[in-house]
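A protein chain is absent from this complex, but the other protein chains hold their places.
Our next item is subunit A:
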Amino acid sequence: MKDNILQSLNLEKIAKFRELGLLGFIILLAIIIQLLNPAFLTFGNLRDLLTNTAILSILALGMMLVLITRGIDLSIGATLALSGMITALTVSAYGNLHPLLAILLGIMVGIICGVILGLLVSKIGILPIIASLGLMNVFRGLTFWVGGGEWVSAYQMPPSFKSIATSSFLGINTLVLIAVVIFLLFYYFVNNTITGRQIYAVGSNPDSARVSGINQTKILILVYTIMGGLSGLAGVLWVSKFASAQGDTATGYELTVIAACILGGVSIAGGVGKVTGVLLGAILLGVLSNGLPLINVSPFWQMGIEGMIILIAVLFNTNVKMLVEKNNLLRREI
């Protein structure tokens, strides 16, 4: 018992240290970029940075829940594209559709996609990576099919729809505002509600979760449904922001989202992950993609740099974990 308390204390300290370390790294990176190019820390650029990171952080929060249950969702890029395409086609056909209805439509499409994946994972027991890999192709193919292989371009969309992403409320861009609201909701949900805690329980030890009466099927479906709904929302926001819907929108974006989670300290082995960490992870990637072009790093280098940082973060995480466990073992011997 005492060991357990010690271990949890220790882990908590490590987690705090992790987040502070991440924050420190982001600040360091910002200073370096600022020294090389003073245009970085200007109001306009920071606003761009935040709006560009908003969609990533919305998706990363959903992905965190999926990863906590030991799952993974590779289909979100395709879900995003499908929901964006369907919404864009709808608003281009019915120009006077209220933007809120458009957002709802996108979320609904995403939820349907998420429920299908959730059922495959929980009811039939397909490995999440394989189920979502398969659905990724199905959704991506459907996106091309629905769009007839064509783009929906800016001139086809009514101004009210395009203004979802460009308008601001109390001086804050709507995208950023939506991301902040979702962040706060998530913070409350995973920390203060029973269902939120059950998600962690299912991820950290599925067997004992089942024994203690947690409905695993329900939790899994819920998690994938939330992920789907957020992807649907992100689809509408994405299309509104870039004012174009294409068949290949957000191809491979799921990797960036998972990367943000891993950088934020979410363990792919399940049970571990904090909303603040994930937010920092998303911001770090946002700083990289905003800052690297400013210091004349070729955009084609970005993927390689991202890959290296992810790998280093993954190895760092495991090394710290191994160290903690070793310390605990030593302490027990004494």
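The rule is short, and it goes like this: a residue touches a chain if its C-beta (ideal position, glycine included) is under 8 Å from a C-beta of that chain, and two chains touch if they have at least 3 such contacts; residues count from 1.
To be clear about the criterion, contacts and distances are computed from a predicted model.
Undergrad: Using the UniProt record as the reference, specify the protein name of the hidden chain from among "Multicomponent Na+:H+ antiporter subunit D", "SDR family NAD(P)-dependent oxidoreductase", "Autoinducer 2 import system permease protein LsrD" or "ABC transporter ATP-binding protein".
TA: "Autoinducer 2 import system permease protein LsrD"
Undergrad: Of the residues listed, A:93, A:124 or A:330, which one is in contact with the missing chain?
TA: A:124
Undergrad: Looking beyond the chains shown, say which of A:86, A:109 or A:142 touches the absent one.
TA: Residue touching the chain left out of view: A:142.
Undergrad: Tell me where the left-out chain touches subunit A, residue by residue.
TA: On the side of subunit A, residues 72, 120, 124-127, 129-131, 133-138, 140-142, 144-145, 149, 247, 255, 258-259, 262, 268-269, 298, 300-308, 310-311, 314-315, 318, 321-322 touch the unshown chain.
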